[in-house]
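Missing here: one protein chain of the complex. Every other protein chain is in place.
All chains are identified by letter, namely A and B, in their written order; residue positions are counted from 1 within each chain.
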Amino acid sequence: MNDGSLLSLLLLAVEAGATLAFALSGLLEAARKRLDAVGVCVVAGLSAFGGGTLRDVLLDRRPFVWVAHTWWLWALLALCIGAMAFLRARHFAPTERAMQWPDALGLGLFSASGTQLALAQDLPGIVAVFMGMVTATFGGVLRDIVCNEIPRALSDHRPYALCAFAGGWVLVLADHFALSPAAGLLLGAAVASGLRIAALLTDFTLPKWSSGSEGP
Amino acid sequence: MNDGSLLSLLLLAVEAGATLAFALSGLLEAARKRLDAVGVCVVAGLSAFGGGTLRDVLLDRRPFVWVAHTWWLWALLALCIGAMAFLRARHFAPTERAMQWPDALGLGLFSASGTQLALAQDLPGIVAVFMGMVTATFGGVLRDIVCNEIPRALSDHRPYALCAFAGGWVLVLADHFALSPAAGLLLGAAVASGLRIAALLTDFTLPKWSSGSEGP
Partner (left out) sequence: MNDGSLLSLLLLAVEAGATLAFALSGLLEAARKRLDAVGVCVVAGLSAFGGGTLRDVLLDRRPFVWVAHTWWLWALLALCIGAMAFLRARHFAPTERAMQWPDALGLGLFSASGTQLALAQDLPGIVAVFMGMVTATFGGVLRDIVCNEIPRALSDHRPYALCAFAGGWVLVLADHFALSPAAGLLLGAAVASGLRIAALLTDFTLPKWSSGSEGP
């Protein structure tokens, strides 16, 4: 197997993992908000495919992953139905913390794949990093907007987009120093997810905006 | 008149009907939320053109219907001004139920036209059905997001996207069994709208998500 096909296989695996992770986070969030069964599927779908689809629209890439490989849509449907049946049988009430772990995983994987795809189009480093951030955050932002909340990514005072930002630069540097793209991809994803998980575990918060009057 | 031009005429009529129906639903919702006159026009426009435009962006179809035929925009403007004058003269206070009927009609028509256009691009069945759902639901989702509500399509516990889903599969089956596209289009629209209206009339609700703790 040559390097090119190894990379595209790895990219596919990373995308699949990220999509699955975000679908799970959307599913848990929709369940918390007590949406109906269809709403759960739609929110899971928006979380899973929203970021990647916006990235493809911005990069003008067609066909979308869920058009080229329709089993993604079937898998999402099966995942939602299975998860709903399972959660109901186990009387499992999803908490806000439960969705943080798949979310952190998806963040790293999507930011790495988005940056990689933009670099493959020879876009400048900052744009590639930005595309990675869009891919990584937009699904979650859509999920939160549809559930009528201020997107967590912007307001929880823990680094989120910043982790995607850092992970993206790892890929740009790897590309610049002619590291193998596959290694860069894995390294970038690990950095982004790792930073996010570290922030969650240590409860690290960004410097607060505190100008003048204090308040909620 | 040959079959192709009959189909495109029918498609145009269906799109016009769906657009009108969603414009009305947006208008009533904006009035309920007491937006100003311009807000009413904008929400009506988002509801009317949002779904179709997103579909065209996803399918990479240009020009958009409201670019190719500018009278759509003029008609929307005239509709909004006329409706506002009329409603004000009649002291008509729109209720939440009032907008359900145009919404149900638009749901069926848009889901059929979206599925049909995707099938015409030789996309696989599940993707075509998905495009129909996007076309049918996105206008309403945008309308509700802009009005700062959880989209009704996801949270009212009555089948909505599910009706579009069913109607879309009718078209895919019609296509598969080589039925005339015009017949498939009408049949699919009738199934989707009919299911939605039946759900509204019988107050049929989807199985609730009830895992663990009960509560709002």
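Some observations on this one:
Here is the rule we go by: a contact is a pair of C-beta atoms (placed from the backbone, for glycine too) under 8 Å apart; a residue touches a chain by one contact, two chains touch by 3 or more.
None of the values given here were measured: they were computed from a predicted structure.
Of A:A16, A:V57, A:L173 or A:A190, it is A:V57 that touches the chain left out of the display. Listed residues B:A16, B:M84, B:A120 or B:L187: the one in touch with the omitted chain is B:M84.
Note on the undisplayed chain: of the listed residues A:L9, A:A78 or A:I150, the one touching it is A:I150.
The set of subunit B residues touching the chain not shown comprises 30-31, 33-43, 53, 57, 62, 64, 66-67, 70, 73-74, 84, 87-88, 90-94, 145-148. Annotation for subunit A: contacts to the undisplayed chain at residues 57-58, 60, 123-124, 126-127, 130, 137, 141, 145, 148-151, 153-162, 205-213, 215-216.
The definition used in the following text is that only the chains that are shown with their structure count from here on.
With centres defined as mean CA coordinates, subunit B is found 29 Å away from subunit A.
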